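Input: a single structure, listed below in structure tokens.
The complex is shown incomplete by one protein chain, all other protein chains being positioned as in the whole.
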Amino acid sequence: MTDLILILAIFLALFGGIATLLVRSAFDKLICLGILTAGVVLFLVEKGYLDVAIVVSLLMPVGTIFILLLLGKKQEAPK
Amino acid sequence: MEEGLMIVEGICVVIAVYCAIRAVFEPKTLKKLPYLNVMNFAVAGSIVLLMPYPLTICAAVAYFIGSTLESNAIASTFARLEEK
Partner (left out) sequence: MIDLIPAIPLAAVICLLLFTALDIFWKLPQKGGVSGADVIGKELENSGGDKNGGWMIGNIISSPDASAGTLLAACGYYVWGIWGALISIVLVYIGARICADKGFAGTSGAVCAALIIWALTSFAGFPPESFIAGCVIAIFLVEGISPKHASRLLGKIWRKVS
């Protein structure tokens, strides 16, 4: 039933979160944050917060784009 | 109860878990992106299977477009910053 997808959401959120802590490179951390976001959106849809799920899934990539722009400035600054 | 739905959900869950694990354990960053894309397909399918309401179509489309934008941004920024 829907318990199976709930187990998927728990696995993705935990695995994504722990992987974000343990990987080294910044881009790999952003990819693991994407796995965490997948778990979070599944939790939101499960509880019926569909409008919150739409907003979260459209705004997390915006945050990722801001972080990528900051990474560019951090590499340019010492030069 | 609905055995047919359980088979379809099972397929989406297994593919999502396998590709998430493979994405984390892949050494090169750009090669993680195909596995991440497969996981996003499976999660978008799971969103619709979880709650079959019309607004859920909007949530699945929004999630999928968001994941496409994110992969595109990561790929193009990785190329721009790693060439130096």
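Brief remarks follow.
We just call them A and B in the order they show up, numbering each chain from 1.
Please note the rule applied: contacts are C-beta pairs under 8 Å (C-beta built on N, C-alpha and C of every residue); 3 or more make two chains touch, one makes a residue touch a chain.
Everything numeric here is computed off the predicted structure, so don't read it as measured data.
Though it is not drawn, the left-out chain touches B in the full complex. The chain not displayed touches chain B at residues 4-5, 7-8, 11-12, 15, 18-19, 22, 28, 30-31, 33-35, 37-38, 41-42, 44-45, 48-49, 52-54, 56-58, 60-62, 64-65, 68-69, 71-76, 78-79.
Just so we're on the same page, only the chains that are shown with their structure count from here on.
Rounded to a whole number, the gap between the C-alpha centres of chain A and chain B is 11 angstrom.
Those residues of chain B lying in contact with chain A across their complex are 1-2, 5-6, 9-10, 12-13, 16-17, 20-21, 23-24, 29, 32-33, 36, 39-40, 43, 46-47, 49-51, 53, 55-56, 58-59, 62-63, 65-67, 69-70, 73-74, 77-78, 80-81, 84.
Chain A meets chain B in the complex at residues 1-2, 4-5, 7-8, 11-12, 15-16, 19, 23, 25, 27-28, 30-32, 34-35, 38, 41-42, 45-46, 48, 50-51, 53-54, 57-58, 60-61, 64-65, 68, 71-72, 75.
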